[in-house]
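Here the complex is missing a single protein chain, while all its other protein chains stay put.
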Amino acid sequence: MIVLFTDFGLEGPYTGQVKAVLYGAAPGIPIVELFANAPAGQPKPGAYLLAAYGIWFPPGTVLLAVIDPGVGSNRGALILEAEGRWYVGPDNGLFELVTRRAASTRTWDILWRPEELSASFHGRDLFAPVAAQVARGELPSHMPREAEIGRHSDWPDDLPEIIYIDRYGNAMTGLRAALLPAGGRLTVCGRVLKRARTFSDVSPGDAFWYENSNGLAEIAVNGGRAAEALDLVIGSPVAIDC
Amino acid sequence: MIVLFTDFGLEGPYTGQVKAVLYGAAPGIPIVELFANAPAGQPKPGAYLLAAYGIWFPPGTVLLAVIDPGVGSNRGALILEAEGRWYVGPDNGLFELVTRRAASTRTWDILWRPEELSASFHGRDLFAPVAAQVARGELPSHMPREAEIGRHSDWPDDLPEIIYIDRYGNAMTGLRAALLPAGGRLTVCGRVLKRARTFSDVSPGDAFWYENSNGLAEIAVNGGRAAEALDLVIGSPVAIDC
Partner (left out) sequence: MIVLFTDFGLEGPYTGQVKAVLYGAAPGIPIVELFANAPAGQPKPGAYLLAAYGIWFPPGTVLLAVIDPGVGSNRGALILEAEGRWYVGPDNGLFELVTRRAASTRTWDILWRPEELSASFHGRDLFAPVAAQVARGELPSHMPREAEIGRHSDWPDDLPEIIYIDRYGNAMTGLRAALLPAGGRLTVCGRVLKRARTFSDVSPGDAFWYENSNGLAEIAVNGGRAAEALDLVIGSPVAIDC
């Protein structure tokens, strides 16, 4: 299975062209659009989102992960193998947390370049053909990188910020709920929120936080839109109140 | 064919994870996203929309239908067979009109539970595996329910309200056009609207109603957006003016 994790959107031409490349170069392999609205142009929150959601897929999955504000510059391009899953995308920090949390990884620089490489759409021209190749079981013939350079070692293991707002107005944090104290509270924009198991455990209109279905601490309002009610955007800080 | 009828959206992670489960558990069966923006958290208008659109698909189709504000509570989970089509989803009224309008139905409570069941995403963890099983031709081994309990018997056969606003700003009602008087008018928000066959039969800018391509009475403006022009939202009442 090839899984798309991008900020390309679905209605415009970008995801469609990527899928056309994949169908052509890896026929018969199912394609799943996981995120098409990952934080636009922001690899840092994207890295925490990818780490939380990528691990849900079975080993052997190929994740084509592209948030790529530096497209057309000299930023590198990577294939990452982490605990049996494959990630293909730009070398801009997007794979930092996947790498850091995995027991074992291998990383290759993508050296191949297509005959025609546009300046603005490497998702289609570079990463999709490479993802298709990996999905067909063809690995790079050159050696993996000798050692990882911790370019983003200043990024924390969990990010105390809002990293994604979903269509219901729920706000995901970059914090893994399992690492938070059981009765812990979260403070966002001056509001102290208690933990609940799910929506129906609090009164309508009440704000709370809960462990979402992929393990992240997520802020919600029962029957409402937390992002608007609490004025949350990607990057809003979250404090852990023990 | 497996058809998705949800309020999950397409750009975020929900539909993608559901599709990943389906591709894994029912390989080779096409998946169609019918509605990803069904009325969010509102099973009642959703029930009229599902009844109008589900019947368009050929017998044998499996409809995974999830509008599920009570996820994580003790609401039940259902498999419904209605005139050869299969519906899988929560027991919250969403299947009320499909059941009521079908000549024959069978309903099973879903007793199976997955090893890992999140509190907030039964679409992925419970309903998708069951829908895949049904699509593979495996039926529940336990007996169907003995008798239907008319929990929503107070809901009318046709709902005189707006139940959906489409991307063009057209507003679908919960009224089947074939049951309305041929020359009948509809009144919404104080505006009396005549019936027309289609857009090009009225002058640009004119509001009217017509039988949409799935049999519902739908309010539109030629070359405009009816929802904004007439101030319509899901739940706006519609009066039949004979």
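Going by the order they are written in, the chains are A and B; count residues from 1 in each one.
Quick note on the criterion: a contact is a pair of C-beta atoms (placed from the backbone, for glycine too) under 8 Å apart; a residue touches a chain by one contact, two chains touch by 3 or more.
Because the structure is predicted, anything quoted here is derived from the model rather than measured.
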By the contact definition given up top, give the residues of chain A that touch the hidden chain.
-> 8-17, 19-20, 23-24, 27, 40-41, 69-73, 118-121, 124-125
Interface residues of chain B toward the undisplayed chain are 1, 3-4, 9-10, 30, 32-37, 53, 56-58, 164, 166-168, 197-201, 210-214, 223
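Quick note on the criterion: only the chains that are shown with their structure count from here on.
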How much rotation, in degrees rounded to the nearest 5, is required to superimpose chain A onto chain B on the basis of Cα coordinates?
-> 120
Mean-CA-position distance for chain B and chain A (Å) = 31
